[in-house]
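Right, subunit A next:
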Amino acid sequence: MALPAKDAPVLLRLDGITKRFGALTANDGVYLDLRQGEILALLGENGAGKTTLMNILFGHYVADEGSVLVSRDGGELAQLEPGSPHAALDAGIGMVHQHFTLAENLSVLDNILLGTEKLSALKSARAPARRKLADLMTRSGLTVGLDMRVSQLSVGEKQRVEILKALYRNARVLVLDEPTAVLTPQESDTLFAILKKLAAAGLGIVFISHKLAEVMAASHRIAVLRGGAKVADLPTSQCDQRQLAELMVGHEVSETVRGAGAPGDTLFVLTGVSAGESRESIRDVNLELRSGEILGIAGVSGNGQTMLARVISGLETPVAGSMRLGDRALTHANARTMIDAGLARIPEDRHRDGIVGAMTVSENLAIEAIRKPESQRFGLLRFAAMRDKAKAMIDAYDIRCQGEDSPARLLSGGNIQKIVLARTLEGEPKVVLAAQPSRGLDVGATSEVYRRLLDARARGAGVLLISEDLDELMRLSDRIAVIHRGHLSAAEPTETLDRGTLGLRMAGHTMEAAE
Partner candidate 1 sequence: MSDILEIFMSASFWAAAIRIATPLIFGVIGALICERAGVLNLGIEGIFTAGAMAGWMAVWLGAGLWGGVLVAALTGGFFGLIHAVLTVPLGLSQHVSGIGVTLFATSLSYFIYRTALPDVASPPRIEAFQPLDIPVLSDLPFLGPALFQQTPLTFLALFLVAATAYVLYRTPLGLAIQAVGDNPAAVESQGLSVYGLRIGAIVAGSAIMALGGAFLTMSAFDAFFFGMVNGRGWICIALTVFASWRPGKALLGALLFGAFDAFQVRLQTEVGSFIPGQMFLMMPYILSIAALIVVARRTDYPRALLVPYFKGQR
Partner candidate 2 sequence: ADPIKVAAIYTVPVEQQWVSRIDKALKAAQERGDITYTFSENVANTDYERVMREYAEQGMDLVVGEAFAVERAARKVAAEYPETAFLMGSSFGPAQPNFAVFDNWIHEPSYLSGMIAGATTKSNIIGMVGGYAIPEVNRLMNAFMEGATSVNPDVKFLVTFINSWYDPPKAKESAFAMIDKGADILYAERFGVSDAAKEKGILAIGNVIDTSDDYPGTILSSALWHMEPTVDRAIDAVVSEEFEPADYGPYSFMSYGGGSFIVDESLAPADAVEAAKAKEAEINDGLFRVNVNDSEPKSTM
């Protein structure tokens, strides 16, 4: 990959940034340079302070110490007004946030125009904006329907809108916080192709990712944060994946390997299940899960995985078809009955569906078992018992928190996932539904998730793994089925599949054509 010239001018400098949240130091004296035409990858565990650092750069947060310097129009570096996104935008910094910052009730065009025009203007100048965007889209390859309502876009499309927003404002520095966390492999590839094109045209780009492979493939330089401090800053050419993983977590990381499985009897069966009405529906889905196997479901997001997971979680009742676990019919079950039947569910959106942020870690660990005798007697809660159990789980699952009584909202994504794992896997469920279980998690947390899922499989549970990450699917699954536009293909042994085939099927090429 072509490197930017060594003497390319520095566009941006973070100068000794320190940021504290109460007792916690999220950024600890971080120095970082970004040159014109350079793609810099920022790595680090969950909670290492990556997002915080970028938020300071963009003015969402004010640093406790240190400053941000930008060169305006290629000139001298000058200090950027802290705490002002407005100033950052003016200085040519564009940011694509970890959580999208789009107004869903507006069109794509209006989202892009937002904030670019004088608020006192009597009319939004949409026509010239359209022309400029048409030009931008052809040059960058970021195409998206300008008149679509954002609420109707897929995640990948939303991502493009976010980048277009920055480009439309003539950004010279582009920051992307985990841009590929929710993208399919193909979408990720497209994105990086675009980023390279933009870098070649002179932009400085910083992106955050947990996926080492793509970091290696797409960046010129890699900076690693650990515990808020920068622990490495190297040209990509001098790095390898193992070394990076160690830098991030501070110790050696072992590869997760799937041993040979011993699939047993059929456990969990979906027959002709249809649910939902919109484009996020599923149609006539058949699925058989055996004990002691991991069945992977691959698919581009928005093809019905969410609905499938909701049906299996007992949140949505199918309009047709049936669902059975062993001899037990579960077609009309709700979440409660699913849990009681021995079905563990790991939700794809762990912040929304996984935890009650305002409640304590211990309460979140007990929430699925709150009506069980272990948590209550005559309707009265048994606090001591709940606490003891929470302490045991915190130890067993290595949940990093300030004690079982701290609010769950303060935990990092990886630790929130551990809470969910702990409470769902605790009762040795027969079936585990894991939807996007490693999304947004760092290397350490991810390997922990993998280990737990493999343990469940070894114990004889059937695991249904819904994921968009092909590496993950290939590594964990015994068989893989592909979901496209609400239809689920027949599962095939992983050994008979390869990335290319799966990618094509996910993109909608028919099974026959692929064979």
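Selection rule, in plain terms: all candidates are chains of the complex that A comes from, given by their letters.
Just so we're on the same page, contacts are C-beta pairs under 8 Å (C-beta built on N, C-alpha and C of every residue); 3 or more make two chains touch, one makes a residue touch a chain; residues count from 1.
Worth saying up front: this structure is predicted, and the values here are computed from it rather than measured.
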Tell me which of 1 or 2 touches subunit A in this complex. 1
In the complex with candidate 1, residue positions of subunit A that touch it: 55, 58, 60-61, 84-86, 88-90, 95, 97, 99, 101-106, 110-111, 113-124, 165, 409-410
